[in-house]
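Shown here: the complex without one of its protein chains, the others still in place.
Take a look at subunit A:
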Amino acid sequence: MNTAVDMSRFVRSEKIEALPPPSLTRGPLAWMRENLFSSPLNTLLTLVVAYLLYVIIPPLVEFLVINAVWTGTDRSACRAETAGHPVGACWAFVIDKINFFTYGSYPATERWRVNIFFVLLAIGVGWLLWLRAPRRDLGAIYFFWLFPVISYILLTGGNVSLGIGFWSTFAVSGALLVVALAAAAYALKTSIRSAMLIGLGIVAVIGITLGLVSINWGLEPVPTSRWGGILVTLLVATVGIVFSLPFGILLALGRRSKLPILRMASVIFIEFVRGVPLITVLIMANTMLPLFLPGDVTVDRLARPLIGVALFASAYMAEVVRGGLQAMPKGQYEGAMSLGLNYPQMMAFIILPQALRIVIPGIVNTFIGLFKDTSLVSIVGIFDLVKAIESSRIDPNWAAPTIGITGYAFAALFYFIFCFGMSRYSLGVERRLAAGQKR
């Protein structure tokens, strides 16, 4: 009796240990069951993939890491009969040639200039891409004006001789531009004063740029024929990316414009460029262009593919941006107009910020494609990373069976790191910009 009463008043003072969940609903076994073997088809697919991984991964690791050679000064290090063991990737070759892969034939004593260029590029990219960075407006000025000017002076040596004749022509055409803008403003009945200020600003920026470039900074001039390797790859990609976005936006707006000439010009440009492969543009620029130009006029051999790539990327970018513009509901345009905004204001403050956000994946996709397409310049004899590797591959000092594969593996790694980085960054930005649409 007593015990029963005691029992009824019994309260456990500490919590009883929970039983572990059944092993088939939690833990690795359950995860595998749910994710890998949830149906006969999935089981089959899992087994097939596992087999493929088994076939691919171990030999790859063996080749790239276990049997790889890391030190050595010439081919004997990477040959099975002299090294005394089976030889996989010959990283010693990449280490020996890394300066050539990075700078090409850039003079050894001047390579600090390229290093500064890399640092300036990293600063500019970081400043613009890090969303919480301070003063990103200054960052934009830096990246789109100061950085290209400094880089040009650093890499080429600056000291472009323009001559007095050029400056007087420049002054006259600058004045003409300001007058023309003022006249246009008068005809369109907008503020003449602000039009003139804009004109003066443009002339001043161009003038300062040319002035900086023509100063003798005491740097040894380095012709572009000596540039090469990663320097050229990054340069082509950067120029393509930096030019393609603004030009692409302008082309997309042009294509949707109500002005027939502007619209037709944009359509023709976009459709023409999209209709030809990049490689024909490059061959046209590097092989055919010199035949069309008069004998004493030359365009720099590196500048030609740069321009070609930039134009090509702009056309693709224009179509991506147009996709975003078309996805905007008409109400957004009407709303902006009803607020009394004019066309530039409507585009800059209402339409483009939303439209560009929609097409971020497309934009980054174009950038990634462009970054990899830069390797095509190697076909027209520009020493980018791929070409540098190809010409090092046949160096008799390093002739060994695995040299070629090692070189290409290095190129693959380089391109993968950059493209994967871009892809991850765009995912992050998308997630952040889409925060307002999450509920």
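Methods note: a residue touches a chain if its C-beta (ideal position, glycine included) is under 8 Å from a C-beta of that chain, and two chains touch if they have at least 3 such contacts; residues count from 1.
FYI, contacts and distances are computed from a predicted model.
Novice: Name the chain not shown, per its UniProt record: "Heme exporter protein C", "Amino acid ABC transporter substrate-binding protein", "Marine proteobacterial sortase target protein" or "Sulfatase"?
Specialist: The chain we cannot see is, by its UniProt record, "Amino acid ABC transporter substrate-binding protein".
Novice: Considering the whole complex, which of A:123, A:283, A:311 or A:341 touches the chain not shown?
Specialist: A:283
Novice: So which of A:294, A:340 or A:436 would be touching the chain we can't see?
Specialist: A:294
Novice: Name every residue on subunit A in touch with the hidden partner chain.
Specialist: These residues touch the chain not displayed: 75, 79-81, 96-97, 99-100, 103-106, 108, 223, 225-226, 228, 283, 286-288, 290-296, 298, 301, 379-381, 383, 387-388, 390-392, 394-397, 399-401, 403-404.
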